[in-house]
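Here the complex is missing one protein chain, while the rest keep their positions.
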């Protein structure tokens, strides 16, 4: 039975995540659930999309990914399930949350709108589709119900936003910070393949020399460095510290690549 | 094998939850554990009771619920296991924590005091019955030991508190906030069945018109709304915001239902 990853903005101080898992396990008692995170900032679909995008590749092909950051729950927004070229299935609201991950997994092969109530749960709230709609549908899908059976086909998902692509500046890439992680690392939109062999990084008035660094201990404690992180993207870090605090930088901050 | 839900005030910065799970899995290695939450405010039995009450129904009948918010651990307070009419078994301290959930599941069919040390764990601390008493007992129960074997029968659980029932005011219900969730939603003690078809809600000096709302996007961003939430109770929310912050409201705040 495939793995099921879970990503939401439900937090872990309430019982919403547990209720959603119960609704899934009620249908598929032997499912293996893996929490990605439930600390997506409340209703921040873009942050959720980034986190999902950078996490799905670690899962074996054919995994399921249940993601719920859903400010439009109960409104006309669609509920969807989509199969990727790699064979993974993503399930959640059709609000842009799933799209970057879907593209990371090779793009769409098939998609359906989840309109078939036979595969929903016994409770039918207007505000908690994670528990009452998405989780039961995932339970049915991983126990063998074909995707085509849980609802009618959809041509494509909504694309209400895109992560900004790197620009060019003096023949070198110009990027921006897509995510600040809990260590204070600044994760940019610059993939390793677009970076020169040696370079320096400028953020605001600060310049980080000697990039790319090979690891954190390549600089003295507290100093800034720039390396290709675990997502294959350039990250700005501070050794044994927080680059976000040192630089006062947030999501959207411009990151300039300059000659070494 | 039935699901086991877990709810405590242990937090997740220490290893107490992990130790408790290890003690359960040592007895029942193939158990499926589902965290409800471990962020109940420290020693807040009422908050734990609310969270457990509103979560158990999402689990399949026959599930086990291990709950530990236990300021009296090591004192004379009893340790108990109780079977509900629906078939679920709740295990924890007899301090009021389990009672609302038990009633939600149909009330008590049988209860025992956990005095039989043959079903406890190898460690015997005075301060960590979650690991040393409750979890091993749950392990034995889910692998088939009858409830009657883990201790002598108990007529009924202690009832040191009750959640306040709705009152009446001018022929309409008058409620109060039972819980503030992580989104800042104010969850009241007013079940949907006691509400008129159309009404307005007054909290302090603020009035929310147009209730019940059908979903969050029924009002503009930042505005207050009132809807029946996923527990079947009236909730006051702010679209893409926190009603608790907007209103400065806390647990116990009065919620007036007024004619539309």
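Just so it is clear, A and B label the chains in written order, and each chain counts residues from 1 on its own.
One rule holds in what follows: a contact is a pair of C-beta atoms (placed from the backbone, for glycine too) under 8 Å apart; a residue touches a chain by one contact, two chains touch by 3 or more.
None of these values were measured; they are calculated from a predicted model.
Engineer: Kindly state which of the options A:74, A:100 or A:229 is in contact with the chain not pictured.
Structural biologist: Here the residue in touch with the unshown chain is A:229.
Engineer: Touching the missing chain, which residues of chain A?
Structural biologist: 3, 5, 7, 12, 32, 34-39, 51-52, 54-55, 57-60, 63, 181-183, 214-218, 227-230, 235, 239-240
Engineer: Touching residues of chain B against the unshown chain: what are they?
Structural biologist: Per the touch rule, chain B residues meeting the hidden chain are 10-23, 25-26, 29-30, 42-43, 71-75, 123, 125-128, 131-132.
Everything that follows uses one rule, which is that only the chains that are shown with their structure count from here on.
Engineer: Taking the mean of the CA coordinates per chain, how far is chain A from chain B in Å?
Structural biologist: Using C-alpha averages as centres, the distance is 31 Å.
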